[in-house]
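Apart from one protein chain that is not included, each protein chain of the complex appears where it belongs.
Labels A and B are assigned to the chains in the order they are written; within every chain, residues are numbered from 1.
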Amino acid sequence: MEIGGIIAYLVSLAIMAGIYAVFALGLNIQWGYTGLFNIGIAGFFCIGAYTSAMVTTPMPTGIYAQYVHQLFGLDFPFVFGLLGAALVCGIVALLIGIPTLRLGEDYLAIATLGIAETFRLIFNNETWLANGPRGLMGLPQPLHNLVQPQNYNYIYLIIVLLIVVIIYLLIERAIRSPWGRVLRAIREDEVSASMSGKDIFNFKMQSLIFGAMVMGIGGALYAHYTKAISPSVFTPLYGTFIIWVMLMAGGSGNNKGAILGAYVIWGIWIGTTFLTDFLPYTLKARAPYIRFLIIGVLLEFILLYRPQGLLGEEKKVSKLIE
Amino acid sequence: MTILTAENITAGYTTEVNILTDVNIRLESGQIVSVIGPNGAGKSTLLKSIFGILKPVKGKIRLKNEDITGLKPNNVAQKGISYVPQVDNVFPSLTIQENLEMGAFIRDDDFSRRLNEIYELFPVLGERKKQKAGHLSGGQRQMVAMGRALMVDPTVLLLDEPSAGLAPNLVEMIFEKIISINKTGVSMIIVEQNAREALKMADYGYVLAMGRNVLDDTGDSLLANEEVGRLYLGG
Partner (left out) sequence: MIELTVYGIVFGSIISLGAIGLTLVFGIIRFANFAHGDLMSSGAYVALFMVTSALAWIGIPDTNFGMLSFGWRMLIAFPVAMFAVAAIAIALDRILYRKLRAKKSHAVIMAMSSLGAAFILRMLILIFWGADSLFYRPGMLRPAIEFPLNIKIRPDQILILIVVFSLVVLLHLYLQKTKMGKAMRATADNMELALVSGIDTERVIMMTWGLGGGLAAAGGILYGIDVQLHPYMGWNFLIPLFAATILGTVGNIYGALVGGLVIGIAQQVSTAFLMPTYKPAVAFILMILILLFRPKGIFGGKE
């Protein structure tokens, strides 16, 4: 395999890991800083991806209208796709948060799970929304006319990394502000008596929305990278579980940890492909399951023996993770 | 014969704050020892340290000269010490009879004789065997709690504020029961807010304040002590 091929492969890995890094950063706001147990990440992934898809593609006309159905098609540029994804995810988070944020952590978890599953069902069944199980294809890629198609990934990598850095800096700013300090106090159950239940609720809601918006951007980035999305992409494994493993591995409560975790776990995930190359022929079809088994066992090891992840939490040690 | 000692106990709930510092208590066989003092003096913490709910940072607990410091509660229970907490001291969804049966969990012999003895001691409970403990009045609950602790035929009984929240006539009744139990040979350490009554029953008393020993003497002497009377007995 020649050098050009290897580099292209690494670039595509870096893009996916970068996209997952965005998700991990979003989850870090919700879980790492506020203690919200969101196991419905796949839902925001899905909505972000679809929103961006529909904002950036035109409504199907003519003969295509018979085969492709979508709720709306604005044909706006890529940036609006990202913004639209963030906005819609933020609104969805607000609606979800109203009934569920007052519940205990376990209840919030099952509620986020239920919502993610419900959205997947809706997108899969209601063809008028986004073409049902066939999904949407031919999603545009920004700046694609700058280079030849085989070199496009380099541009996309730069775009993804830029967005990761921007989001990272935004979050770091927010976390070091008084707002961020309140969030951490909430997570540690250390809120002062002067904070009413309503205030705590508002802070949690803001955290939920902020995190969801970041996840929406992640979904949009994914959509424009793969150029085609369908409900079967947003599974609990690829859309939720792996992101949790990434954040726990890198270090929850630590933005650098979130990014590091995304790259390390994605690297391990890809690495296991090579391991399963050694499998006997009969097991080859089962290779993805074996690989995911490894990831699952890895999470358990992390929870048992190094719950603070590779980098640990920034500044003070959390009682949650000790 | 000295049956239980707490020697130089320093203990707390978090590593930063010690509730007790260098506390010493001794219990002779057959005695009632009362521990009194203001709120927050650490009296409950002392009982929890003896029973193993809390592990002392420093010091030793000895039962008949055996070092039992830091043993887990169910092991301490097996050595013959029983503990009645101040609150949440019954199983609300279990009947009175079932509560008592749980007290006998570590026994693997036939405890029906003991069960009847408890019902003789607390006839009210015998009348309501099948009632759920959560539906009982405060006084009845206290009896269930004590009965549960007695099911193992303990040598030492630790009582945390047995009269808390009870109406005065019930307080008298509970203290009478305590004396009856003591007469059957059970040595007791009683922590009490109702200092006067606690000292009346006591063979010996300890005054704790701010986590330290302040004074100790026989029950009668403490009662007669003017300063004790002024500071701790409400004049």
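Note that a contact is a pair of C-beta atoms (placed from the backbone, for glycine too) under 8 Å apart; a residue touches a chain by one contact, two chains touch by 3 or more.
Since the structure is predicted, the reported quantities are computational estimates derived from the model, not experimental observations.
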item: Contact partner of the left-out chain, one of A:35, A:81 or A:135; value: A:35
item: Among B:53, B:164 or B:214, the residue in touch with the chain that has been omitted; value: B:53
item: Hidden partner interface residues of subunit A, rising order; value: 35, 37, 39, 99-100, 103, 105-107, 109-111, 113-115, 117-118, 121-122, 124-125, 236-237, 241, 244, 248, 283, 285-286, 289-290, 292-293, 296-297, 299-300, 303-304, 307, 319-322
item: Where the unshown chain meets subunit B, residue by residue; value: 51, 53, 72-74, 77-78, 83, 85, 88-94, 98-99, 101-103, 105-106, 132, 134, 148-149, 152
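Here is the rule we go by: only the chains that are shown with their structure count from here on.
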item: Rounded Å distance between subunit A and subunit B, as computed from the means of their C-alpha atoms; value: 56
